[in-house]
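One protein chain is absent from this view; the other protein chains keep their places.
== subunit A ==
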Amino acid sequence: MVITRFHPVHALLYLAVSFLSVGMIFLSLGAPFVAALEVIVYAGAIIVLFIFVVMMLNLGRETAHQEKEWLKPKVWLLPSALVLVLLAEMIILLFTDSKQPMQVAVVDPRKLALSLYGEYIIAVELTGFLLMAGIVGAAHIGKHMHTPMHRFLQNGHGEKEKAKQTRPPEPVSNEQTVLHDR
């Protein structure tokens, strides 16, 4: 349902439903801590980020119309067929090995934390580096950059700007000038 919607907000709502259901699957797999994290981080933070961007870009009905024009059957038929072949191969691979019944065991958060800060401490620190780099990169990209140009290009641009500026300015007639002329 997420990938067939035309309106971005509808797609985001279905994405939230998908995240919540995956969280429920985690809960039934015996991973309550991960289920809570899924709901908090994915359905909380990431959805909110997407909604902020949709709101800032003002993606509305025109985007939906555009998407409706883009999403013709001849566009999505070939990739869907290829992915269907891949899906069939993966499911056949899943079902060819021996099946033994699985006992669901609850891995409690204590064991998880001991493993996380015991043998995976280097990976935790690297994840911290990654998040730091993500923050710095997002802040750097997100601030409004004026693109640096070569000086020849700048000259050409400057002349164009000058030509634009030599055009006679339109007569200003706001209230103050009207009062002044009177």
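The definition used in the following text is that a residue touches a chain if its C-beta (ideal position, glycine included) is under 8 Å from a C-beta of that chain, and two chains touch if they have at least 3 such contacts; residues count from 1.
Note that in this section contacts and distances are computed from a predicted model.
Enquirer: Can you match the unshown chain of the complex to its UniProt protein name from these: "Sugar ABC transporter permease", "ABC-2 type transport system ATP-binding protein", "Glutathione synthase/RimK-type ligase, ATP-grasp superfamily" or "NADH-quinone oxidoreductase subunit K"?
Expert: "NADH-quinone oxidoreductase subunit K"
Enquirer: Mind listing the subunit A residues that contact the chain we can't see here?
Expert: The list for subunit A reads 2-3, 8, 11-12, 15, 18-19, 22, 25-26, 29-31, 33-34, 37-38, 41-42, 45-46, 49-50, 52-54, 56-57, 59, 63, 66-67, 70-71, 75-76, 79-80, 82-84, 86-87, 90-91, 94-95, 99-102, 104-105, 107, 111-112, 114-116, 120, 123, 127, 130-131, 133-135, 137-139, 141-142, 144-145, 147.
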